[in-house]
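Provided herewith is a single structure, encoded as structure tokens, for subsequent inquiry.
Our next item is chain A:
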Amino acid sequence: MESLLHFARGPGFLFAFAFMVLGLLRHLFLMIWQIARTYIRAGDKSLPYSAIAISSLEWMFPIRKLRDQPVFSLTSIIFHLAVIIVPVFLLGHIELWQRGIGLAWPGISNSLADVLTVVAIVTGLALLLQRITARATRSLSRFQDYALPLLITIPFATGYLMMHPAINPFPYTLTFLTHLVSANLLFILVPLTKLSHMALLPGSQLVSELGWHWPRDAGSRVAASLGKEGAPV
Partner candidate 1 sequence: MSQAMAILIDVTRCTGCEACVEACKEENDLGKDLPRRWKQRIDDLSATRYTTITRRPDNHFVRQLCRHCLEPACVSACIVGALTKTEEGPVIYDPDKCIGCRYCMMACPYGIPRYDWEQPTPFVKKCTLCYPRLQEGLLPACVEACPYDATFFGPRIEMLAEAHRLIEAEPERYLPRVYGEYEIGGTSVLYISDIPLDFLSFRPDLGNEPLPQLTWAALSKVPPIVAGVGCIMTGVWWVVNRRMQLAEEKHSRDTKKEQDGSDS
Partner candidate 2 sequence: MTREKVLKSVLWFFTGILATVTVARFLKGLGATTALNDATPWGLWIAFDVMSGVALAAGGFMVAATVYIFGRKEYTPFARPAILTAFLGYAAVSVGLLYDLGIPLHVWHPIIYQQYHSVLFEVGICVMLYLTVLFLEFCPVILEHSCFRHPLFRKVHELLKSFAIPLVVAGIVLSTLHQSSLGSLFLITPYRVYPLWYSPIIWILFLISAAGLGLTVVITESLFSSWFFRHKSNLRLLSHLARAASVILFFYLALRLADLAARGQLGWVLTGSWQALVFVLELSLVALAVILFQSSRIRTSSVGLSIGALLSIAGVIGYRFNVSIVTFSRPENMSYFPSWIEIVVTLGIMAGALLVFIFFVEHLAVFPSESEVDEPAFAHPSASLAVNDPLTMRLLLPESIAAVRRYSLAALIGAALAVSLLSENVRSGAFDLKEPVSPPLQVTGSSEPSTGVSSITRLLAVFRERQRYESDSVRLFLIDGNRNGRLVVFDHDAHAVRLGGQAACATCHHENLPFRENTSCRECHRDMYSQTDIFRHPDHVQKLNGNQGCVRCHTEPGMIKTRDTSLSCGTCHTRRPEASRIIQSNEEGLKGLAPGYMDAMHNLCTRCHRMMVEESPADYERAFAECAHCHEEQGSSYVHDLGPYSAEGKL
């Protein structure tokens, strides 16, 4: 158990975290590279830049969405805020960063962290529930759409138990190990699943807008790869 713990907080964490950071950088790099490439090849180079900027901002700060779908949007916003704030601004985590790389930043109080943790768990489960109940989302969902919210609740739940050892029915080290392993797993999954939206979201509107400006020979390429060259469309 101790050696597993040692691995999970040492090499395991390093691999997962480095994989996440470098993987997100890779995504960004590839995105920029492909945007440039598509733009150069695009038949129509005119782009509605202001519209793209506005819709990007709308996606990043979904205030307007609150009107259309108040319950879902509110849950989602609160969930995202909690999920970002707690791990990054928890005093204990900051302490770890301070020791590891010598960087520290102001954190939130532990009581606020407790509240936000519970909020994150509850909103995460609520989002999952909404996804299952609404027919439109259910039909669009893949396996990862159900698995990821569940996976995200694990480090929060175990983290809460570690903060309150007195109410923790499980052995401390087991709780700790679960916390570490689930968090590491999430880090690894970030660049591989839809979690990569944390880096790709700002550019997504530009990409989708650019996507309509097909390269000049795009049609023939699609036909070629489908093996239907020359066939009538």
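Basis for inclusion: all candidates are chains of the complex that A comes from, given by their letters.
Just so we're on the same page, a contact is a pair of C-beta atoms (placed from the backbone, for glycine too) under 8 Å apart; a residue touches a chain by one contact, two chains touch by 3 or more; residues count from 1.
The structure displayed is predicted, hence computed values, not measured ones.
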**Message:** Sticking to the defined contact criterion, which numbered candidate from 1 or 2 is in contact with chain A in this complex?
**Reply:** 2
**Of all residues in chain A, those that touch candidate 2 in their complex** = 10-12, 14-15, 18-19, 22-23, 26, 29-30, 33-34, 37, 91-93, 95-96, 110, 113, 163-166, 168, 171-172, 191, 221-222, 224-226
